[in-house]
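A single protein chain has been omitted; all remaining protein chains appear in their positions.
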Amino acid sequence: MAAPITPALLYLDNVTVSFDGFRALNALSLAIDHTEMRAIIGPNGAGKTTMMDVITGKTRPNEGTALFNGSHDLTYLDEAAIAELGIGRKFQTPTVFEMHSVEDNLLLALKQKRSPLATLLSRRTAQERERIDALLERVRLTHQRHRRAGELSHGQKQWLEIGMLLAQQPKLLLIDEPAAGMTDQETADTADLLRDIAKTQAVVVVEHDMTFVRDLGVKVTCLHEGSVLAEGSLDAVSANERVIEVYLGR
Amino acid sequence: MKTQTLLDRQSTVVLSLLTVAAIVVPAMNGLAAPGSALHLSDHLVPLLGKYVCFALLALSVDLIWGFCGILSLGHGAFFALGGYAMGMYLMRQIGPRGVYADPVLPDFMVFLNWKELPWFWHGFEWFPFAALMALIVPGALSFIFGWLAFRSRVTGVYLSIITQAMTFALMLAFFRNDMGFGGNNGLTDFKDILGFPLQSASTRIVLFVLSVVALACGYLLCRWVVNSKFGKVLVAVRDAESRTRFLGYRVEHYKLAVFTLSAMLAGIAGALYVPQVGIINPGEFAPANSIEVVIWVAVGGRGTLAGAILGALLVNAGKTWFTGVLPEFWLFALGGLFVFVTLFMPHGIFGAARDLGKQVSRRLASRRPPESLSQAAE
Partner (left out) sequence: MTTLRTIFWALVLLAGMTSVAMAGPYEDALPRFAADSYADTEAAIAAVTSSGHSLSLRVIEALRDGQLLVGAGQVVIRDISGPLVDAAKGQPSGANAGSLKPVRVNNRVRRAIEAALGNLTLLSTDPGTRLEAARAVFRSRDAAALPTLDKAIAQETSPNVRKALRTARAAILLNKADASSADRLGAVATLKERGDQEALALLSSLPSGTPSDIAEAAGKATDSIRARLALWSAVQNIWYGISLGSVLLLAAIGLAITFGTMGVINMAHGEMVMLGAYTTFVVQELIRTYAPGLFEASLFIALPLAFLVAGVTGILIERLVIRFLYGRSLETLLATWGLSLILQQAVRTLFGPTNREVGTPAWMSGALEIGGLSLTYNRIAIVVFAILVFAVLQLVLRYTSLGLHVRAVTQNRRMAGSMGIKTSRVDALAFGLGSGVAGIAGVALSQIDNVSPNLGQGYIIDSFMVVVFGGVGNLWGTLVGAMTLGIANKLLEPYAGAVLGKIVLLVGIIFFIQRRPRGLFALKGRAVEA
């Protein structure tokens, strides 16, 4: 494998995605450091989710490079390979395995061999059980562990999904609108949780809720029409004239 | 954990019932005096054996549809291929007792003026080889088909439609005389299996018991698979395929593995079916047959395994009864069943029973202080 050409954990350069001529991403460039937390904001349709699609292998860019850990070109890998590399993703609308219990959701997400044969022969170890217990504790679902995930509230599902992300032990977490549909208290708790996670892992959070972004207190990137409009602290970005124009001018 | 799951309530019930069947049927046929109310006449034994084979086929469909969301409308093809493998063995066993008394060539080949056995008929005179082929041929076909389909993420109704195309193409192919499988008439007029005459009551009993054993083993295998973490991944794929991918699972490998396993089970069912009904012909590939299997599963309750067995037995018993008493109404009944079950019993008999059970226990629970609900087998 080629030697790392960039020190960044995630490095997007000149990424362009077009759907029948419409450019959802337009020469987007972005770099995320190891253990950095980054908030991404931008109006609807700015291309935030599409960016995550590119990073996780769901959408192939028409142009540009996406390097992970300096050496892995994400544009050539499929979803499973990218997940194996250590990129976890939470969807905009929470998706958990509704028919499985909360516990099994976490079990499936635990970092383990993923091949059919391995799962067929695997047995639950005490170590796994401890990990699951710890995760349940962390996302506050200990008492729901035997319930079906489909029966959880919206907020609980969001947290379960974050729990599943943690279970994967990824190097990079992509989190799309975690605070959507949460109460203020839950939102604040989520911010705490994310800050906690960011101590050990890199996190990219997409969010529209500005209080939440302020709570996170991290570097902010504002996307607009598929490319970076402004980057910096939240205050700096929200003072940027073009950002104001994009948000209010519509 | 394995032993623990084998002994869950559903498995215990299923295994006990199958054991009872394997004992009672031979007893009623062999021990009870003919004419007594308990006597099971000779022609009923292969009929029951046929149902059991169908149950195994239904089980294989439930494994992929109920647990992985793959609706195969072409599983009859794997069943028929297994059947043909066995049929070829039985055909070779006829030897010089055929109408044309050719020591090697089956009658239909003599009739077509063939001079020697086609290459793909070699080895089938040997039972273990034929038995292996009954597994390998459906397995290989399903592997190739599945590899192509799942790799390019053909899902949902598109997948169902191309499975139909597959079985339809095979049906057309097997109808051709020059395919070398007896064309229209298929393979029939079998004489004996491993030296035991197929017409004798004792052979039939043994075949019946073997079918029940195969069903029991198939059931245990499926149960083990769905209770393992592998099975949980399957359900995850069924409910949220792309989420499973983003967790790092190669969904296509899982689908391929379970699809192939299921096709091999169907092949075994077909191989056991043929000696009991005494014929295999291209009609078994008919697309309608494969669709019918799905309704057996739906009636019993998809995703329950035991439901698939129950559904296959009930629907086929119903079919036998109807075609005897009201032949014109069978299609009305079957058609109505399709509509009724999909509309009103989406989880089949098993699901309905479970819902009822839950309601009852909820009633009880509201009267008594709450206690831990025993988890329904899932």
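Which chain is which? They are A and B, in the order written, and residues in each are numbered from 1.
Assume contacts are C-beta pairs under 8 Å (C-beta built on N, C-alpha and C of every residue); 3 or more make two chains touch, one makes a residue touch a chain.
Here the structure is a predicted model, which means the values were calculated and not measured.
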For this session: Taking the full complex into account, find the residue in B:Ser36, B:Asn113 or B:Ser152 that is in contact with the omitted chain.
Result: B:Ser152
Seminar exercise, completed: Across B:Ala37, B:Val325 or B:Leu343, the one contacting the chain not displayed is B:Leu343
Exercise. In terms of residues, what is the contact footprint of the unshown chain on chain B?
Worked result: 71, 73, 145, 148-149, 151-158, 160-162, 164-166, 168-169, 172-173, 175-176, 287-288, 291, 294-295, 298, 328-329, 331-332, 334-339, 341-343, 346
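The definition used in the following text is that only the chains that are shown with their structure count from here on.
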For this session: Could you put a whole-Å number on the gap between the CA centroids of chain A and chain B?
Result: 44
For this session: Flag every residue of chain A that touches chain B in the complex, lowest number first.
Result: 56, 58, 78-80, 83-84, 88-89, 91, 95-100, 104, 107-109, 114-116, 119-124, 164, 168
Exercise. Within the complex, which stretch of chain B touches chain A?
Worked result: 1, 225, 228-230, 232-233, 235-236, 238-240, 242-251, 253-254, 257
